[in-house]
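Only one protein chain is missing from this complex, and each of the others stays in its spot.
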Amino acid sequence: MCGIVGLFLKNPDLRPSLGRHIKVMLIGMTDRGPDSAGIAVYHQPVERNSCKLTAFHADPHHHWREIGGQLAEALAAEVDVEVKGNHAVIKVAAPDSGARAWLKKNHPDVRIMGYGELMEVYKDMGLPADVVARYGVDAMEGSHAIGHTRMATESAVTTEHSHPFTAAPDMCLVHNGSLSNHNNLRKWLRHHGHDFETDNDSEVAARYFAHRMGEGATLAEALEAGLSDLDGFYTFTMGTRDGFAVLRDGIACKPAVLAETDDWVAMASEFRSLANLPGVDQAAIWEPKPAVVYTWSLQ
Amino acid sequence: MITVDLADTSVRALNDRLHKLQPETNERAWHVINPKGAHALACGLTIPIEVIIEGHAGYYCAGMNKEATVIVNGHAGQGVAENIMSGEVRVKGNASQAAGASGHGGLLVIEGDASARCGISMKGVDIVVGGSVGHMSAFMAQAGSLVVCGDAGASLGDSLYEARLYVQGSVESLGADCVEKKMTPHHIAKLERLLARAGIKTDARRFRRYGSARRLYNFHVDHADAY
Partner (left out) sequence: MSVDPRGLRPSYSFPQHVLAEIHRAADQGLYEIRGYGAKRHLPTFDDLVFLGASVSRYPLEGYRERCGTDVTIGARFAKKPIHLKIPITIAGMSFGALGANAKEALGRAATEMGTSTTTGDGGMTEEERRSSKTLVYQVLPSRYGMNPDDLRRADAIEVVVGQGAKPGGGGMLLGMKITERVAKMRTLPVGIDQRSACRHPDWTGPDDLTIKIQEIREITDWEKPIYVKVGATRTRYDVALAVKAGADAVVVDGMQGGTAATQDVFIEHAGIPTLPAVRLAVEALQELDMHRKVQLIVSGGIRSGADVAKALALGADAVSIGVAAMVALGCNRPMFIEDYHALGTEPGFCHHCHTGKCPVGVTTQIPELQARLKPEQGARWLKNYLTVMTLEAQTLARACGKSHVHNLEPDDLVALTVEAAAMAKVPLAGTDWIPGQNSRY
């Protein structure tokens, strides 16, 4: 199935090296997920009333600048486009909903991987080492990041089917496990207005949590609700604007390890991925309990 | 003392060397450094050598151990000493899930905490945990002893057969067919011996004993909701 990782830097001095560390953590999970990989990095927040979208198109020479120009005109707002391989980071001086709606209508072949004010999502097919190289993850700085390596279980190996899945601004999810009632849940969520891009169970989980939070639940409350509504085996790690959260189902067969020092908190499916973090030899290392919500935030 | 550095040597090369040792070997003391969570370290050993893992081990450390002594100076991942036949495996830190799973004999000591399903399917191994164990520990445990100096998580001993469970602290809940049983002088003496072998100093009389109620031994409609 998968390997998942998450790193949250408490000490701002470590922020320049976020990418370096998450890269090593992700590559450590290659055996668990050779099919595809993805990360979400939280950094470089945009100005107020602006947004940042990470978009994907399989064509490496897609006409991103042109699209950026059209978008700027349509929204009467400044747009900045930075192309990174088959992804593009599009900054818009306008709320994300308008930008996403315009792109969906005018360029439906462009996939939105992530959106918000500071989150960027990069995911693609290939070995983790290749994927991180493709997007220059090594050099990225930031406050926190989550990542995923995929061994596809019940849906296809495509870029879209890779994790993380985004369902709300600055919120994304990675998942190790296999849900058993996601097909019915998808129908229910569709009925409540959510659109799906894949038949992947993890996308259902991401949109489910977004749905609960959209109804007013806090992150913790949404995750708690998931314990009753989501059936199957899972370790979830969610990235949020301010930090990350970890949740395991009540039976807890899928692995999870947490490690914490004064400088950082990290999680991974196996200790192997944590083994090279600075100061790990003195870190507190433990396993999250089943059916307990764990959250860390910058506040 | 032979040191193997996993920064330079593969796990395959380490295990290959250990497997090729003859029973009469004088290479009896091994020190493995830089394990960094690698899996299957020192698994399938067959002769009474001692292997010390300096750091954290990944999954299945000392899996199917026979005769040897394996010590992890750190934490151990899932399935440490799974299916152990004899010998001793000691984890100085904590152990992840399924510690000692389906073990047939020998002794597994976890000085810290063990996680969920400690002793699952055990078939004769003695497991002594200095700290606490997680939920579903001793699930379908058939034979052997599980000694927990701390607390036990939910559903302890679910579907238990003849294994004996001793817990010093609290038990969150008992699993299907697992009941508290009387601690007699015989049990106390047995427990004292186990604690001594584990090198853990605590009073055996503070423990409570749990075993199978044996109501699930033959299918019967009146116990249908226990399945």
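Letters A and B mark the chains in the order given here, with residues in each chain numbered from 1 onward.
We adopt the following convention: contacts are C-beta pairs under 8 Å (C-beta built on N, C-alpha and C of every residue); 3 or more make two chains touch, one makes a residue touch a chain.
The model shown is predicted, which means the values in this text are computed figures rather than measured ones.
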| item | value |
| --- | --- |
| Residue touching the undisplayed chain, where the options are A:Gly6, A:Gly38 or A:Pro255 | A:Pro255 |
| Contact with the hidden chain (one of B:Ala101, B:Ala114 or B:Val147) | B:Ala101 |
| In chain B, positions touching the absent partner | 11-12, 15-16, 19, 39-40, 43-44, 46, 58-60, 63-64, 66, 78-79, 82-83, 85, 97-98, 101-102, 104, 117, 120-121, 123-124, 139-140, 142-143, 159, 161-162, 216-221, 224 |
| Residues of chain A (touch criterion as defined above) contacting the omitted chain | 1-3, 31-35, 151-154, 176-178, 233, 253-255, 269 |
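One rule holds in what follows: only the chains that are shown with their structure count from here on.
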| item | value |
| --- | --- |
| Distance from the mean Cα position of chain B to that of chain A, given in whole angstrom | 37 |
| Chain B-facing residues of chain A, complex | 251-253, 255, 257, 270-276, 281, 285-287, 289-290 |
| Chain B residues within the chain A interface of the complex | 36-39, 55-56, 58-59, 75, 77-78, 93-94, 96-97, 115-116, 134-136 |
